[in-house]
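See structure below.
What follows is an incomplete set of chains from the complex, kept in their original frame.
Note that the chains take the letters A, B and C in the order they are written out, and that residue 1 is the start of every chain.
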Amino acid sequence: MSDQRVDKPASGVSDLGYARLDTDRADRTGDPEVVYGAGKTPAQVVEILQTLREAHPERAILATRLTDAVIEAVGAQIPDAVVDEVARAVTVGPLPQAQGTVAVVSAGTSDAPVAAEAALTARVYGAGVKLVNDVGVAGLHRILAAREELVTANCLVVVAGMEGALPSVVGGLTGVPLVAVPTSVGYGASFGGIAALLAMLNSCAPGVTVVNIDNGFGAGVFAARVARNAR
Amino acid sequence: MSDQRVDKPASGVSDLGYARLDTDRADRTGDPEVVYGAGKTPAQVVEILQTLREAHPERAILATRLTDAVIEAVGAQIPDAVVDEVARAVTVGPLPQAQGTVAVVSAGTSDAPVAAEAALTARVYGAGVKLVNDVGVAGLHRILAAREELVTANCLVVVAGMEGALPSVVGGLTGVPLVAVPTSVGYGASFGGIAALLAMLNSCAPGVTVVNIDNGFGAGVFAARVARNAR
Amino acid sequence: MSDQRVDKPASGVSDLGYARLDTDRADRTGDPEVVYGAGKTPAQVVEILQTLREAHPERAILATRLTDAVIEAVGAQIPDAVVDEVARAVTVGPLPQAQGTVAVVSAGTSDAPVAAEAALTARVYGAGVKLVNDVGVAGLHRILAAREELVTANCLVVVAGMEGALPSVVGGLTGVPLVAVPTSVGYGASFGGIAALLAMLNSCAPGVTVVNIDNGFGAGVFAARVARNAR
């Protein structure tokens, strides 16, 4: 319907029609391309994964936010894909050598999918990962018991819904860089994660940064970049 | 200007023109009348205090949210008024005998005025009071050190601004009824106390109730009613 | 996928993989553990109930926010479970002896599920309970007829949606501690309970505290703690 389409991709860009893949991205930022699966069909995810893999045969490609149908299609058509059921994600290709350590801490069992996405992402982006689950602020002894695990990491990812208090408590125990991830877990006036998001933005513990609600991926990318360059 | 004014007060009501004083209220609810000073002139506060005192010579009247000008006028014209500078409040008349104990806990020094209002109110309403200041969640050792004070109270009032996490942490340490008071302390996305309010409404510790932002008075009333009837 | 998992639970914690059960909690706070059923599978709820029951054979365990499928599974696999259809909840094990009285008041028939959750919770947490349903503010005579029931309770739970005015009216009739529960009943600018929540936070009746929207459970816990310790 349009008169004219502008689509002479620059070199380093693969045009699949429904997406331009920026296959030079890894060289530019040092990170792999990632497939955000939400809203994409199984066929699209499979094609994008295959195209990226050809461009980057030497390292892992990550696909996140996958439905059951996409996971099934990927499993059937890309035999060596590795599925993380909790994180709703797959990786294709060899993981990089782990450098440094990211500790991912979560408050409740409902926060597990977001924590798993953060952990898998950090691993794919080159960091080693420790998971510390189910240490909510209403049970301080669990947090105190995990303190040693926390202070020896290079970066912390702290995942919590509801009142989002865990980053403040953990942030008071250590001087390790801490990324807080609010989750949409909660009901009523949690407003799908806004209560936790606001709490984390207002943390009284200095040096806490925040990502979007349920954005385990973003937290994992950031934490890996910190950890893999740490001494 | 109006054609006709309806003001035959029922017995037990004093009509001062700008306010109808419900002098039977104490008999009806068991509590003293209280003067909410915001927006009232010094002369109005003084007159209301004197009217209520005549109606209730046997016990304390409380006036809250007072400006410097009001405090000065009350001090000059009601000699036995007792001023609480931190709480911005005064009491006139004999305090009731203390029954039971309310512990008022606050997170930071900026929360002190709200905590003081809650404490004074609980005292005037008939409870004994303990104050535990400056025990923010980023310093868990201070909270743990105060645990004994908390578990022996009949009701807790926990005052916090910023991320409002303190009630969750305290609520995980005890089974004492806990009233949370969000304060407007904070900046940016604290939105004048909304972040703390939402956090407290979403507390993962069961049995936390919440009052309005900066409403130390309401928390004090409630807590006194619980404590003075406790075994 | 993670390199290392930190899960040496402290004594008093049962690790089911998807949840760490804090079986010492009852000793610490004086209350039973409760299963929040939202988002859990039938099999998970059954397993958690059985695990907690082994740890606390001598008293009731409560599970809330259950779907039909969960209620059916619990009924089939835990024969002595007692189902409350209105509250969408079950109890397993002997109820404690009732101490003191909580009166649960609701405004409309649509508020019944939340009121029932509050009443059952208060009972499981050790208080006796009275239910006073369908006494909306647009029919004052119903409220006035129930006044005697209200003033003889040790704690009130007042449940209302829409404009959330009932706690203010009831709070003006008594000096009993009052916990208000906003419900998501309403439409248009009720915003899923926000209108009622704000109204309750701004109640002109002193001594009203508030819990999250639809949080009958939290109100019941709090009210039971007040009532069971009352004289």
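Note that a residue touches a chain if its C-beta (ideal position, glycine included) is under 8 Å from a C-beta of that chain, and two chains touch if they have at least 3 such contacts.
For clarity, every value in this text was computed on a predicted model and none was experimentally measured.
Here 3 of the identical protein chains are placed; the entire complex in the file holds 8 of them.
Following the convention adopted for this analysis, only the chains that are shown with their structure count from here on.
The leading chain pair by number of C-beta pairs in contact is A-B.
Per-chain CA centroids place subunit A at a distance of 35 Å from subunit C.
Centroids of subunit A and subunit B (each the mean of its C-alpha atoms) stand 45 Å apart.
Between the Cα centres of subunit B and subunit C there is a gap of 27 Å. The residues of subunit C that reach two or more other chains are 197, 212, listed in rising order. Within the complex formed with subunit A, the subunit C residues making contact are 1-7, 10, 13, 18-20, 22, 25, 38-39, 182, 184, 193-194, 197, 212-215.
Residue ranges of subunit A in contact with subunit B, taken from their complex: 107-108, 136-140, 143-144, 162-165, 168-169, 171-173, 186, 188-191, 194-196, 198-205.
Across the complex, subunit B meets subunit C through its residues 28-31, 34, 154-155, 172-179, 197, 201-202, 206-212, 217-219, 221-222, 225-226, 229-231.
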